[in-house]
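All protein chains but one are shown at their positions in the complex.
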């Protein structure tokens, strides 16, 4: 192995891996940098703070952009497949985290104040860099994905309902009561059916109130549907995770995590220690030696 | 088969079927036409747009009405049982989608502005034509239907509760605080118990606030009931769908995961090992060789 | 059996029973009378209607009070245990449904307007008479009862939380921002934690908004607890209802409602017809002959 290749591989283990001490230190540094840069951005949006500390915040911003640029270049350099990284979700997010600051430097700041503000706020997408470090998110995402067709059907039904109720209230209440157009009325229907209820648009007529009541009660019971879907999927996801141990004798799974004997034929199951390892295994690491010893 | 009958049948397969290439093309055309016609309707409701593009929107509206009229007539023509189609849910929706425009032509537009607006907005029911294309809606509908008696009991309980709380707040707060009548107070109770909380009607007295707090907490815990009902039904619906093992004798599925014998005819089911493989199979790949080796 | 006793028994079957034709007719008459009398009460609360139709509504009210008085006396007369009926939930509700009108007659109407209005609105409790006719309410009530200790714990936790958050916001925002006292602030906390959000009391300071955000997010995740409790209880309630059939051979239960054979040993289960009868049986009726034939 040439020295450059070796360096690349070591960097890869530190930057993309999470199991070495150096890798964990790198991750924590990045997380702190993300949180601090978000703090800078938020402080910059506060009127009083921005006028007083504008220079310091700008400098901090350049510093963090430098840090994230370095991180991005390092990831590109040491990744075995740089193109795959650059086009992946995390690659795009990492690019988005540094791009706005560079774009803001290019545009003459005097002329396009709106663009500058937009670019500054776009830096908030840096928060997506944190998603990389959320580990249990897989189980949640998987159960959302598995029920994506039902969720699509659910959202389509909600779309149909809010359109119909929006049109109804538009006809009943009319522009004089604030329901000036169908999109405005659909906005009201969404505010109502999700039980948000801002109160910026409320029905005034008796018939309008009756329709609003119906919308609320419908929203109320419809709320049950996505909850039901996700609960059902999640229940199965969790119980599936619990029952991965198979009986060595009768090969039947479905044992609880604390079972020592097969509940169907009574023969001993794998020892808990071995099992803990095998559960670790299934998340990708290779401790196979430990389980054989 | 006579030529006319053959044409009718081919049209039937294209228009009512979804499996041929032409059938799918037809469906997609109709969906796009529905969405565009809804867009026209929504644009027409916007003040600024309506005054500027009134003529163009009116023409687009006539065009889409023509398209849907053609679709309706074709469906009537090629359906083997035209009467059954015309009186079915989708038949009525298809008629409702074109009727308002024709009615608007009949009424002299100067005299009945309200009717015209009503008829125009009624075209929104075209969105119901989309329901035909939502496929997974069956499982949701079925679990709603199966729990319809419990949902009826639930809504009756909500009706009883909002009536009582509405009457209570009406007595406590009285007309001077905006609670001018019992229906108005029931409207408040619905807004509160569903946690919408517009804020257009709020209790002012200490006792009224106490009653309101009770209403909210009740609404909060009652929210759990429909969710629970639908989740429980949905769980069973989903797990029933999951047990895809078929009886080798009577070919009926729906057995629980730990069943050894077909619950319909009593013959032995496939052994667990074979079943695990067949469950893998069902995700599309054909590893049937692996299970025989 | 003496004629009076016979008449009493026949009346009992008609009034308290639901299985005879006359009994069902009686029930439907009472339900219609309840709904109409509620309509009269609601109309009486509307300003415009009350001044115009005061006399007619008053007469209708006397008529319905007469009907319910007759019903109450008949129930007292034909009940085998009149005292038990009078002190039961339904007995008290039936008395409450007629009492206010009689009390209103006793009080001189000119002097105590408030009392009169209170008595009139109290007639709304007639709606509780409807609860008798909600049949599936048992399963809901039972699962609520079974989890009553957890619900008590839940409500106590909510009480602790809203007290603490109410006190916090009271200290932070203070009387100048509308949080004039601790009860007022607890009211705000309830409005917020239940996600009702009227908007009549909102935090103005930055710290207050942070505390409010925390309250909301807590309310949001706490919402999950009662839902979870009731869903879990309800699931078990429902699945318990499904698995009452026992295998005649191996005596194991837990079969799905459409199973014909025991899923453990394969022997035939009771025929579905017999089973439907036995399920009816378990709700108290005695059709035992039918199941033996």
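In order of appearance the chains are A, B and C, and numbering begins at 1 in each one.
Throughout what follows, a contact is a pair of C-beta atoms (placed from the backbone, for glycine too) under 8 Å apart; a residue touches a chain by one contact, two chains touch by 3 or more.
Everything numeric in this text was worked out from a predicted model, so none of it was measured.
Of the listed residues A:12, A:90 or A:187, the one in contact with the hidden chain in the full complex is A:187.
Check C:11, C:118 or C:167 against the missing chain and you find that the one touching it is C:167. Remark: the residues of subunit B touching the chain excluded from display are 195-199, 227, 231, 258. Considering the complete assembly, subunit C touches the hidden chain via residues 149-150, 152-154, 156-157, 159-160, 163-164, 167, 170-171, 175, 180-183, 192, 195-199, 202, 206, 209, 212-213, 216-217, 219-221, 223-225, 227-229, 231-233, 235-236, 250-254. Touch with the hidden chain on the side of subunit A covers residues 38, 41-42, 45-47, 117-118, 121-122, 124-125, 127-128, 130-131, 134-137, 139-140, 143, 151, 154-155, 158, 183-184, 186-187, 190-191, 194-200, 223, 226-227, 229-231, 233-235, 238-239, 255-256, 258-268.
Convention: only the chains that are shown with their structure count from here on.
Separation between the centroids of subunit A and subunit B, computed from CA atoms only, is 29 Å.
Touching of two or more other chains is recorded for residues 154, 183, 195-199, 223, 227, 229, 231, 233, 235, 258 of subunit B.
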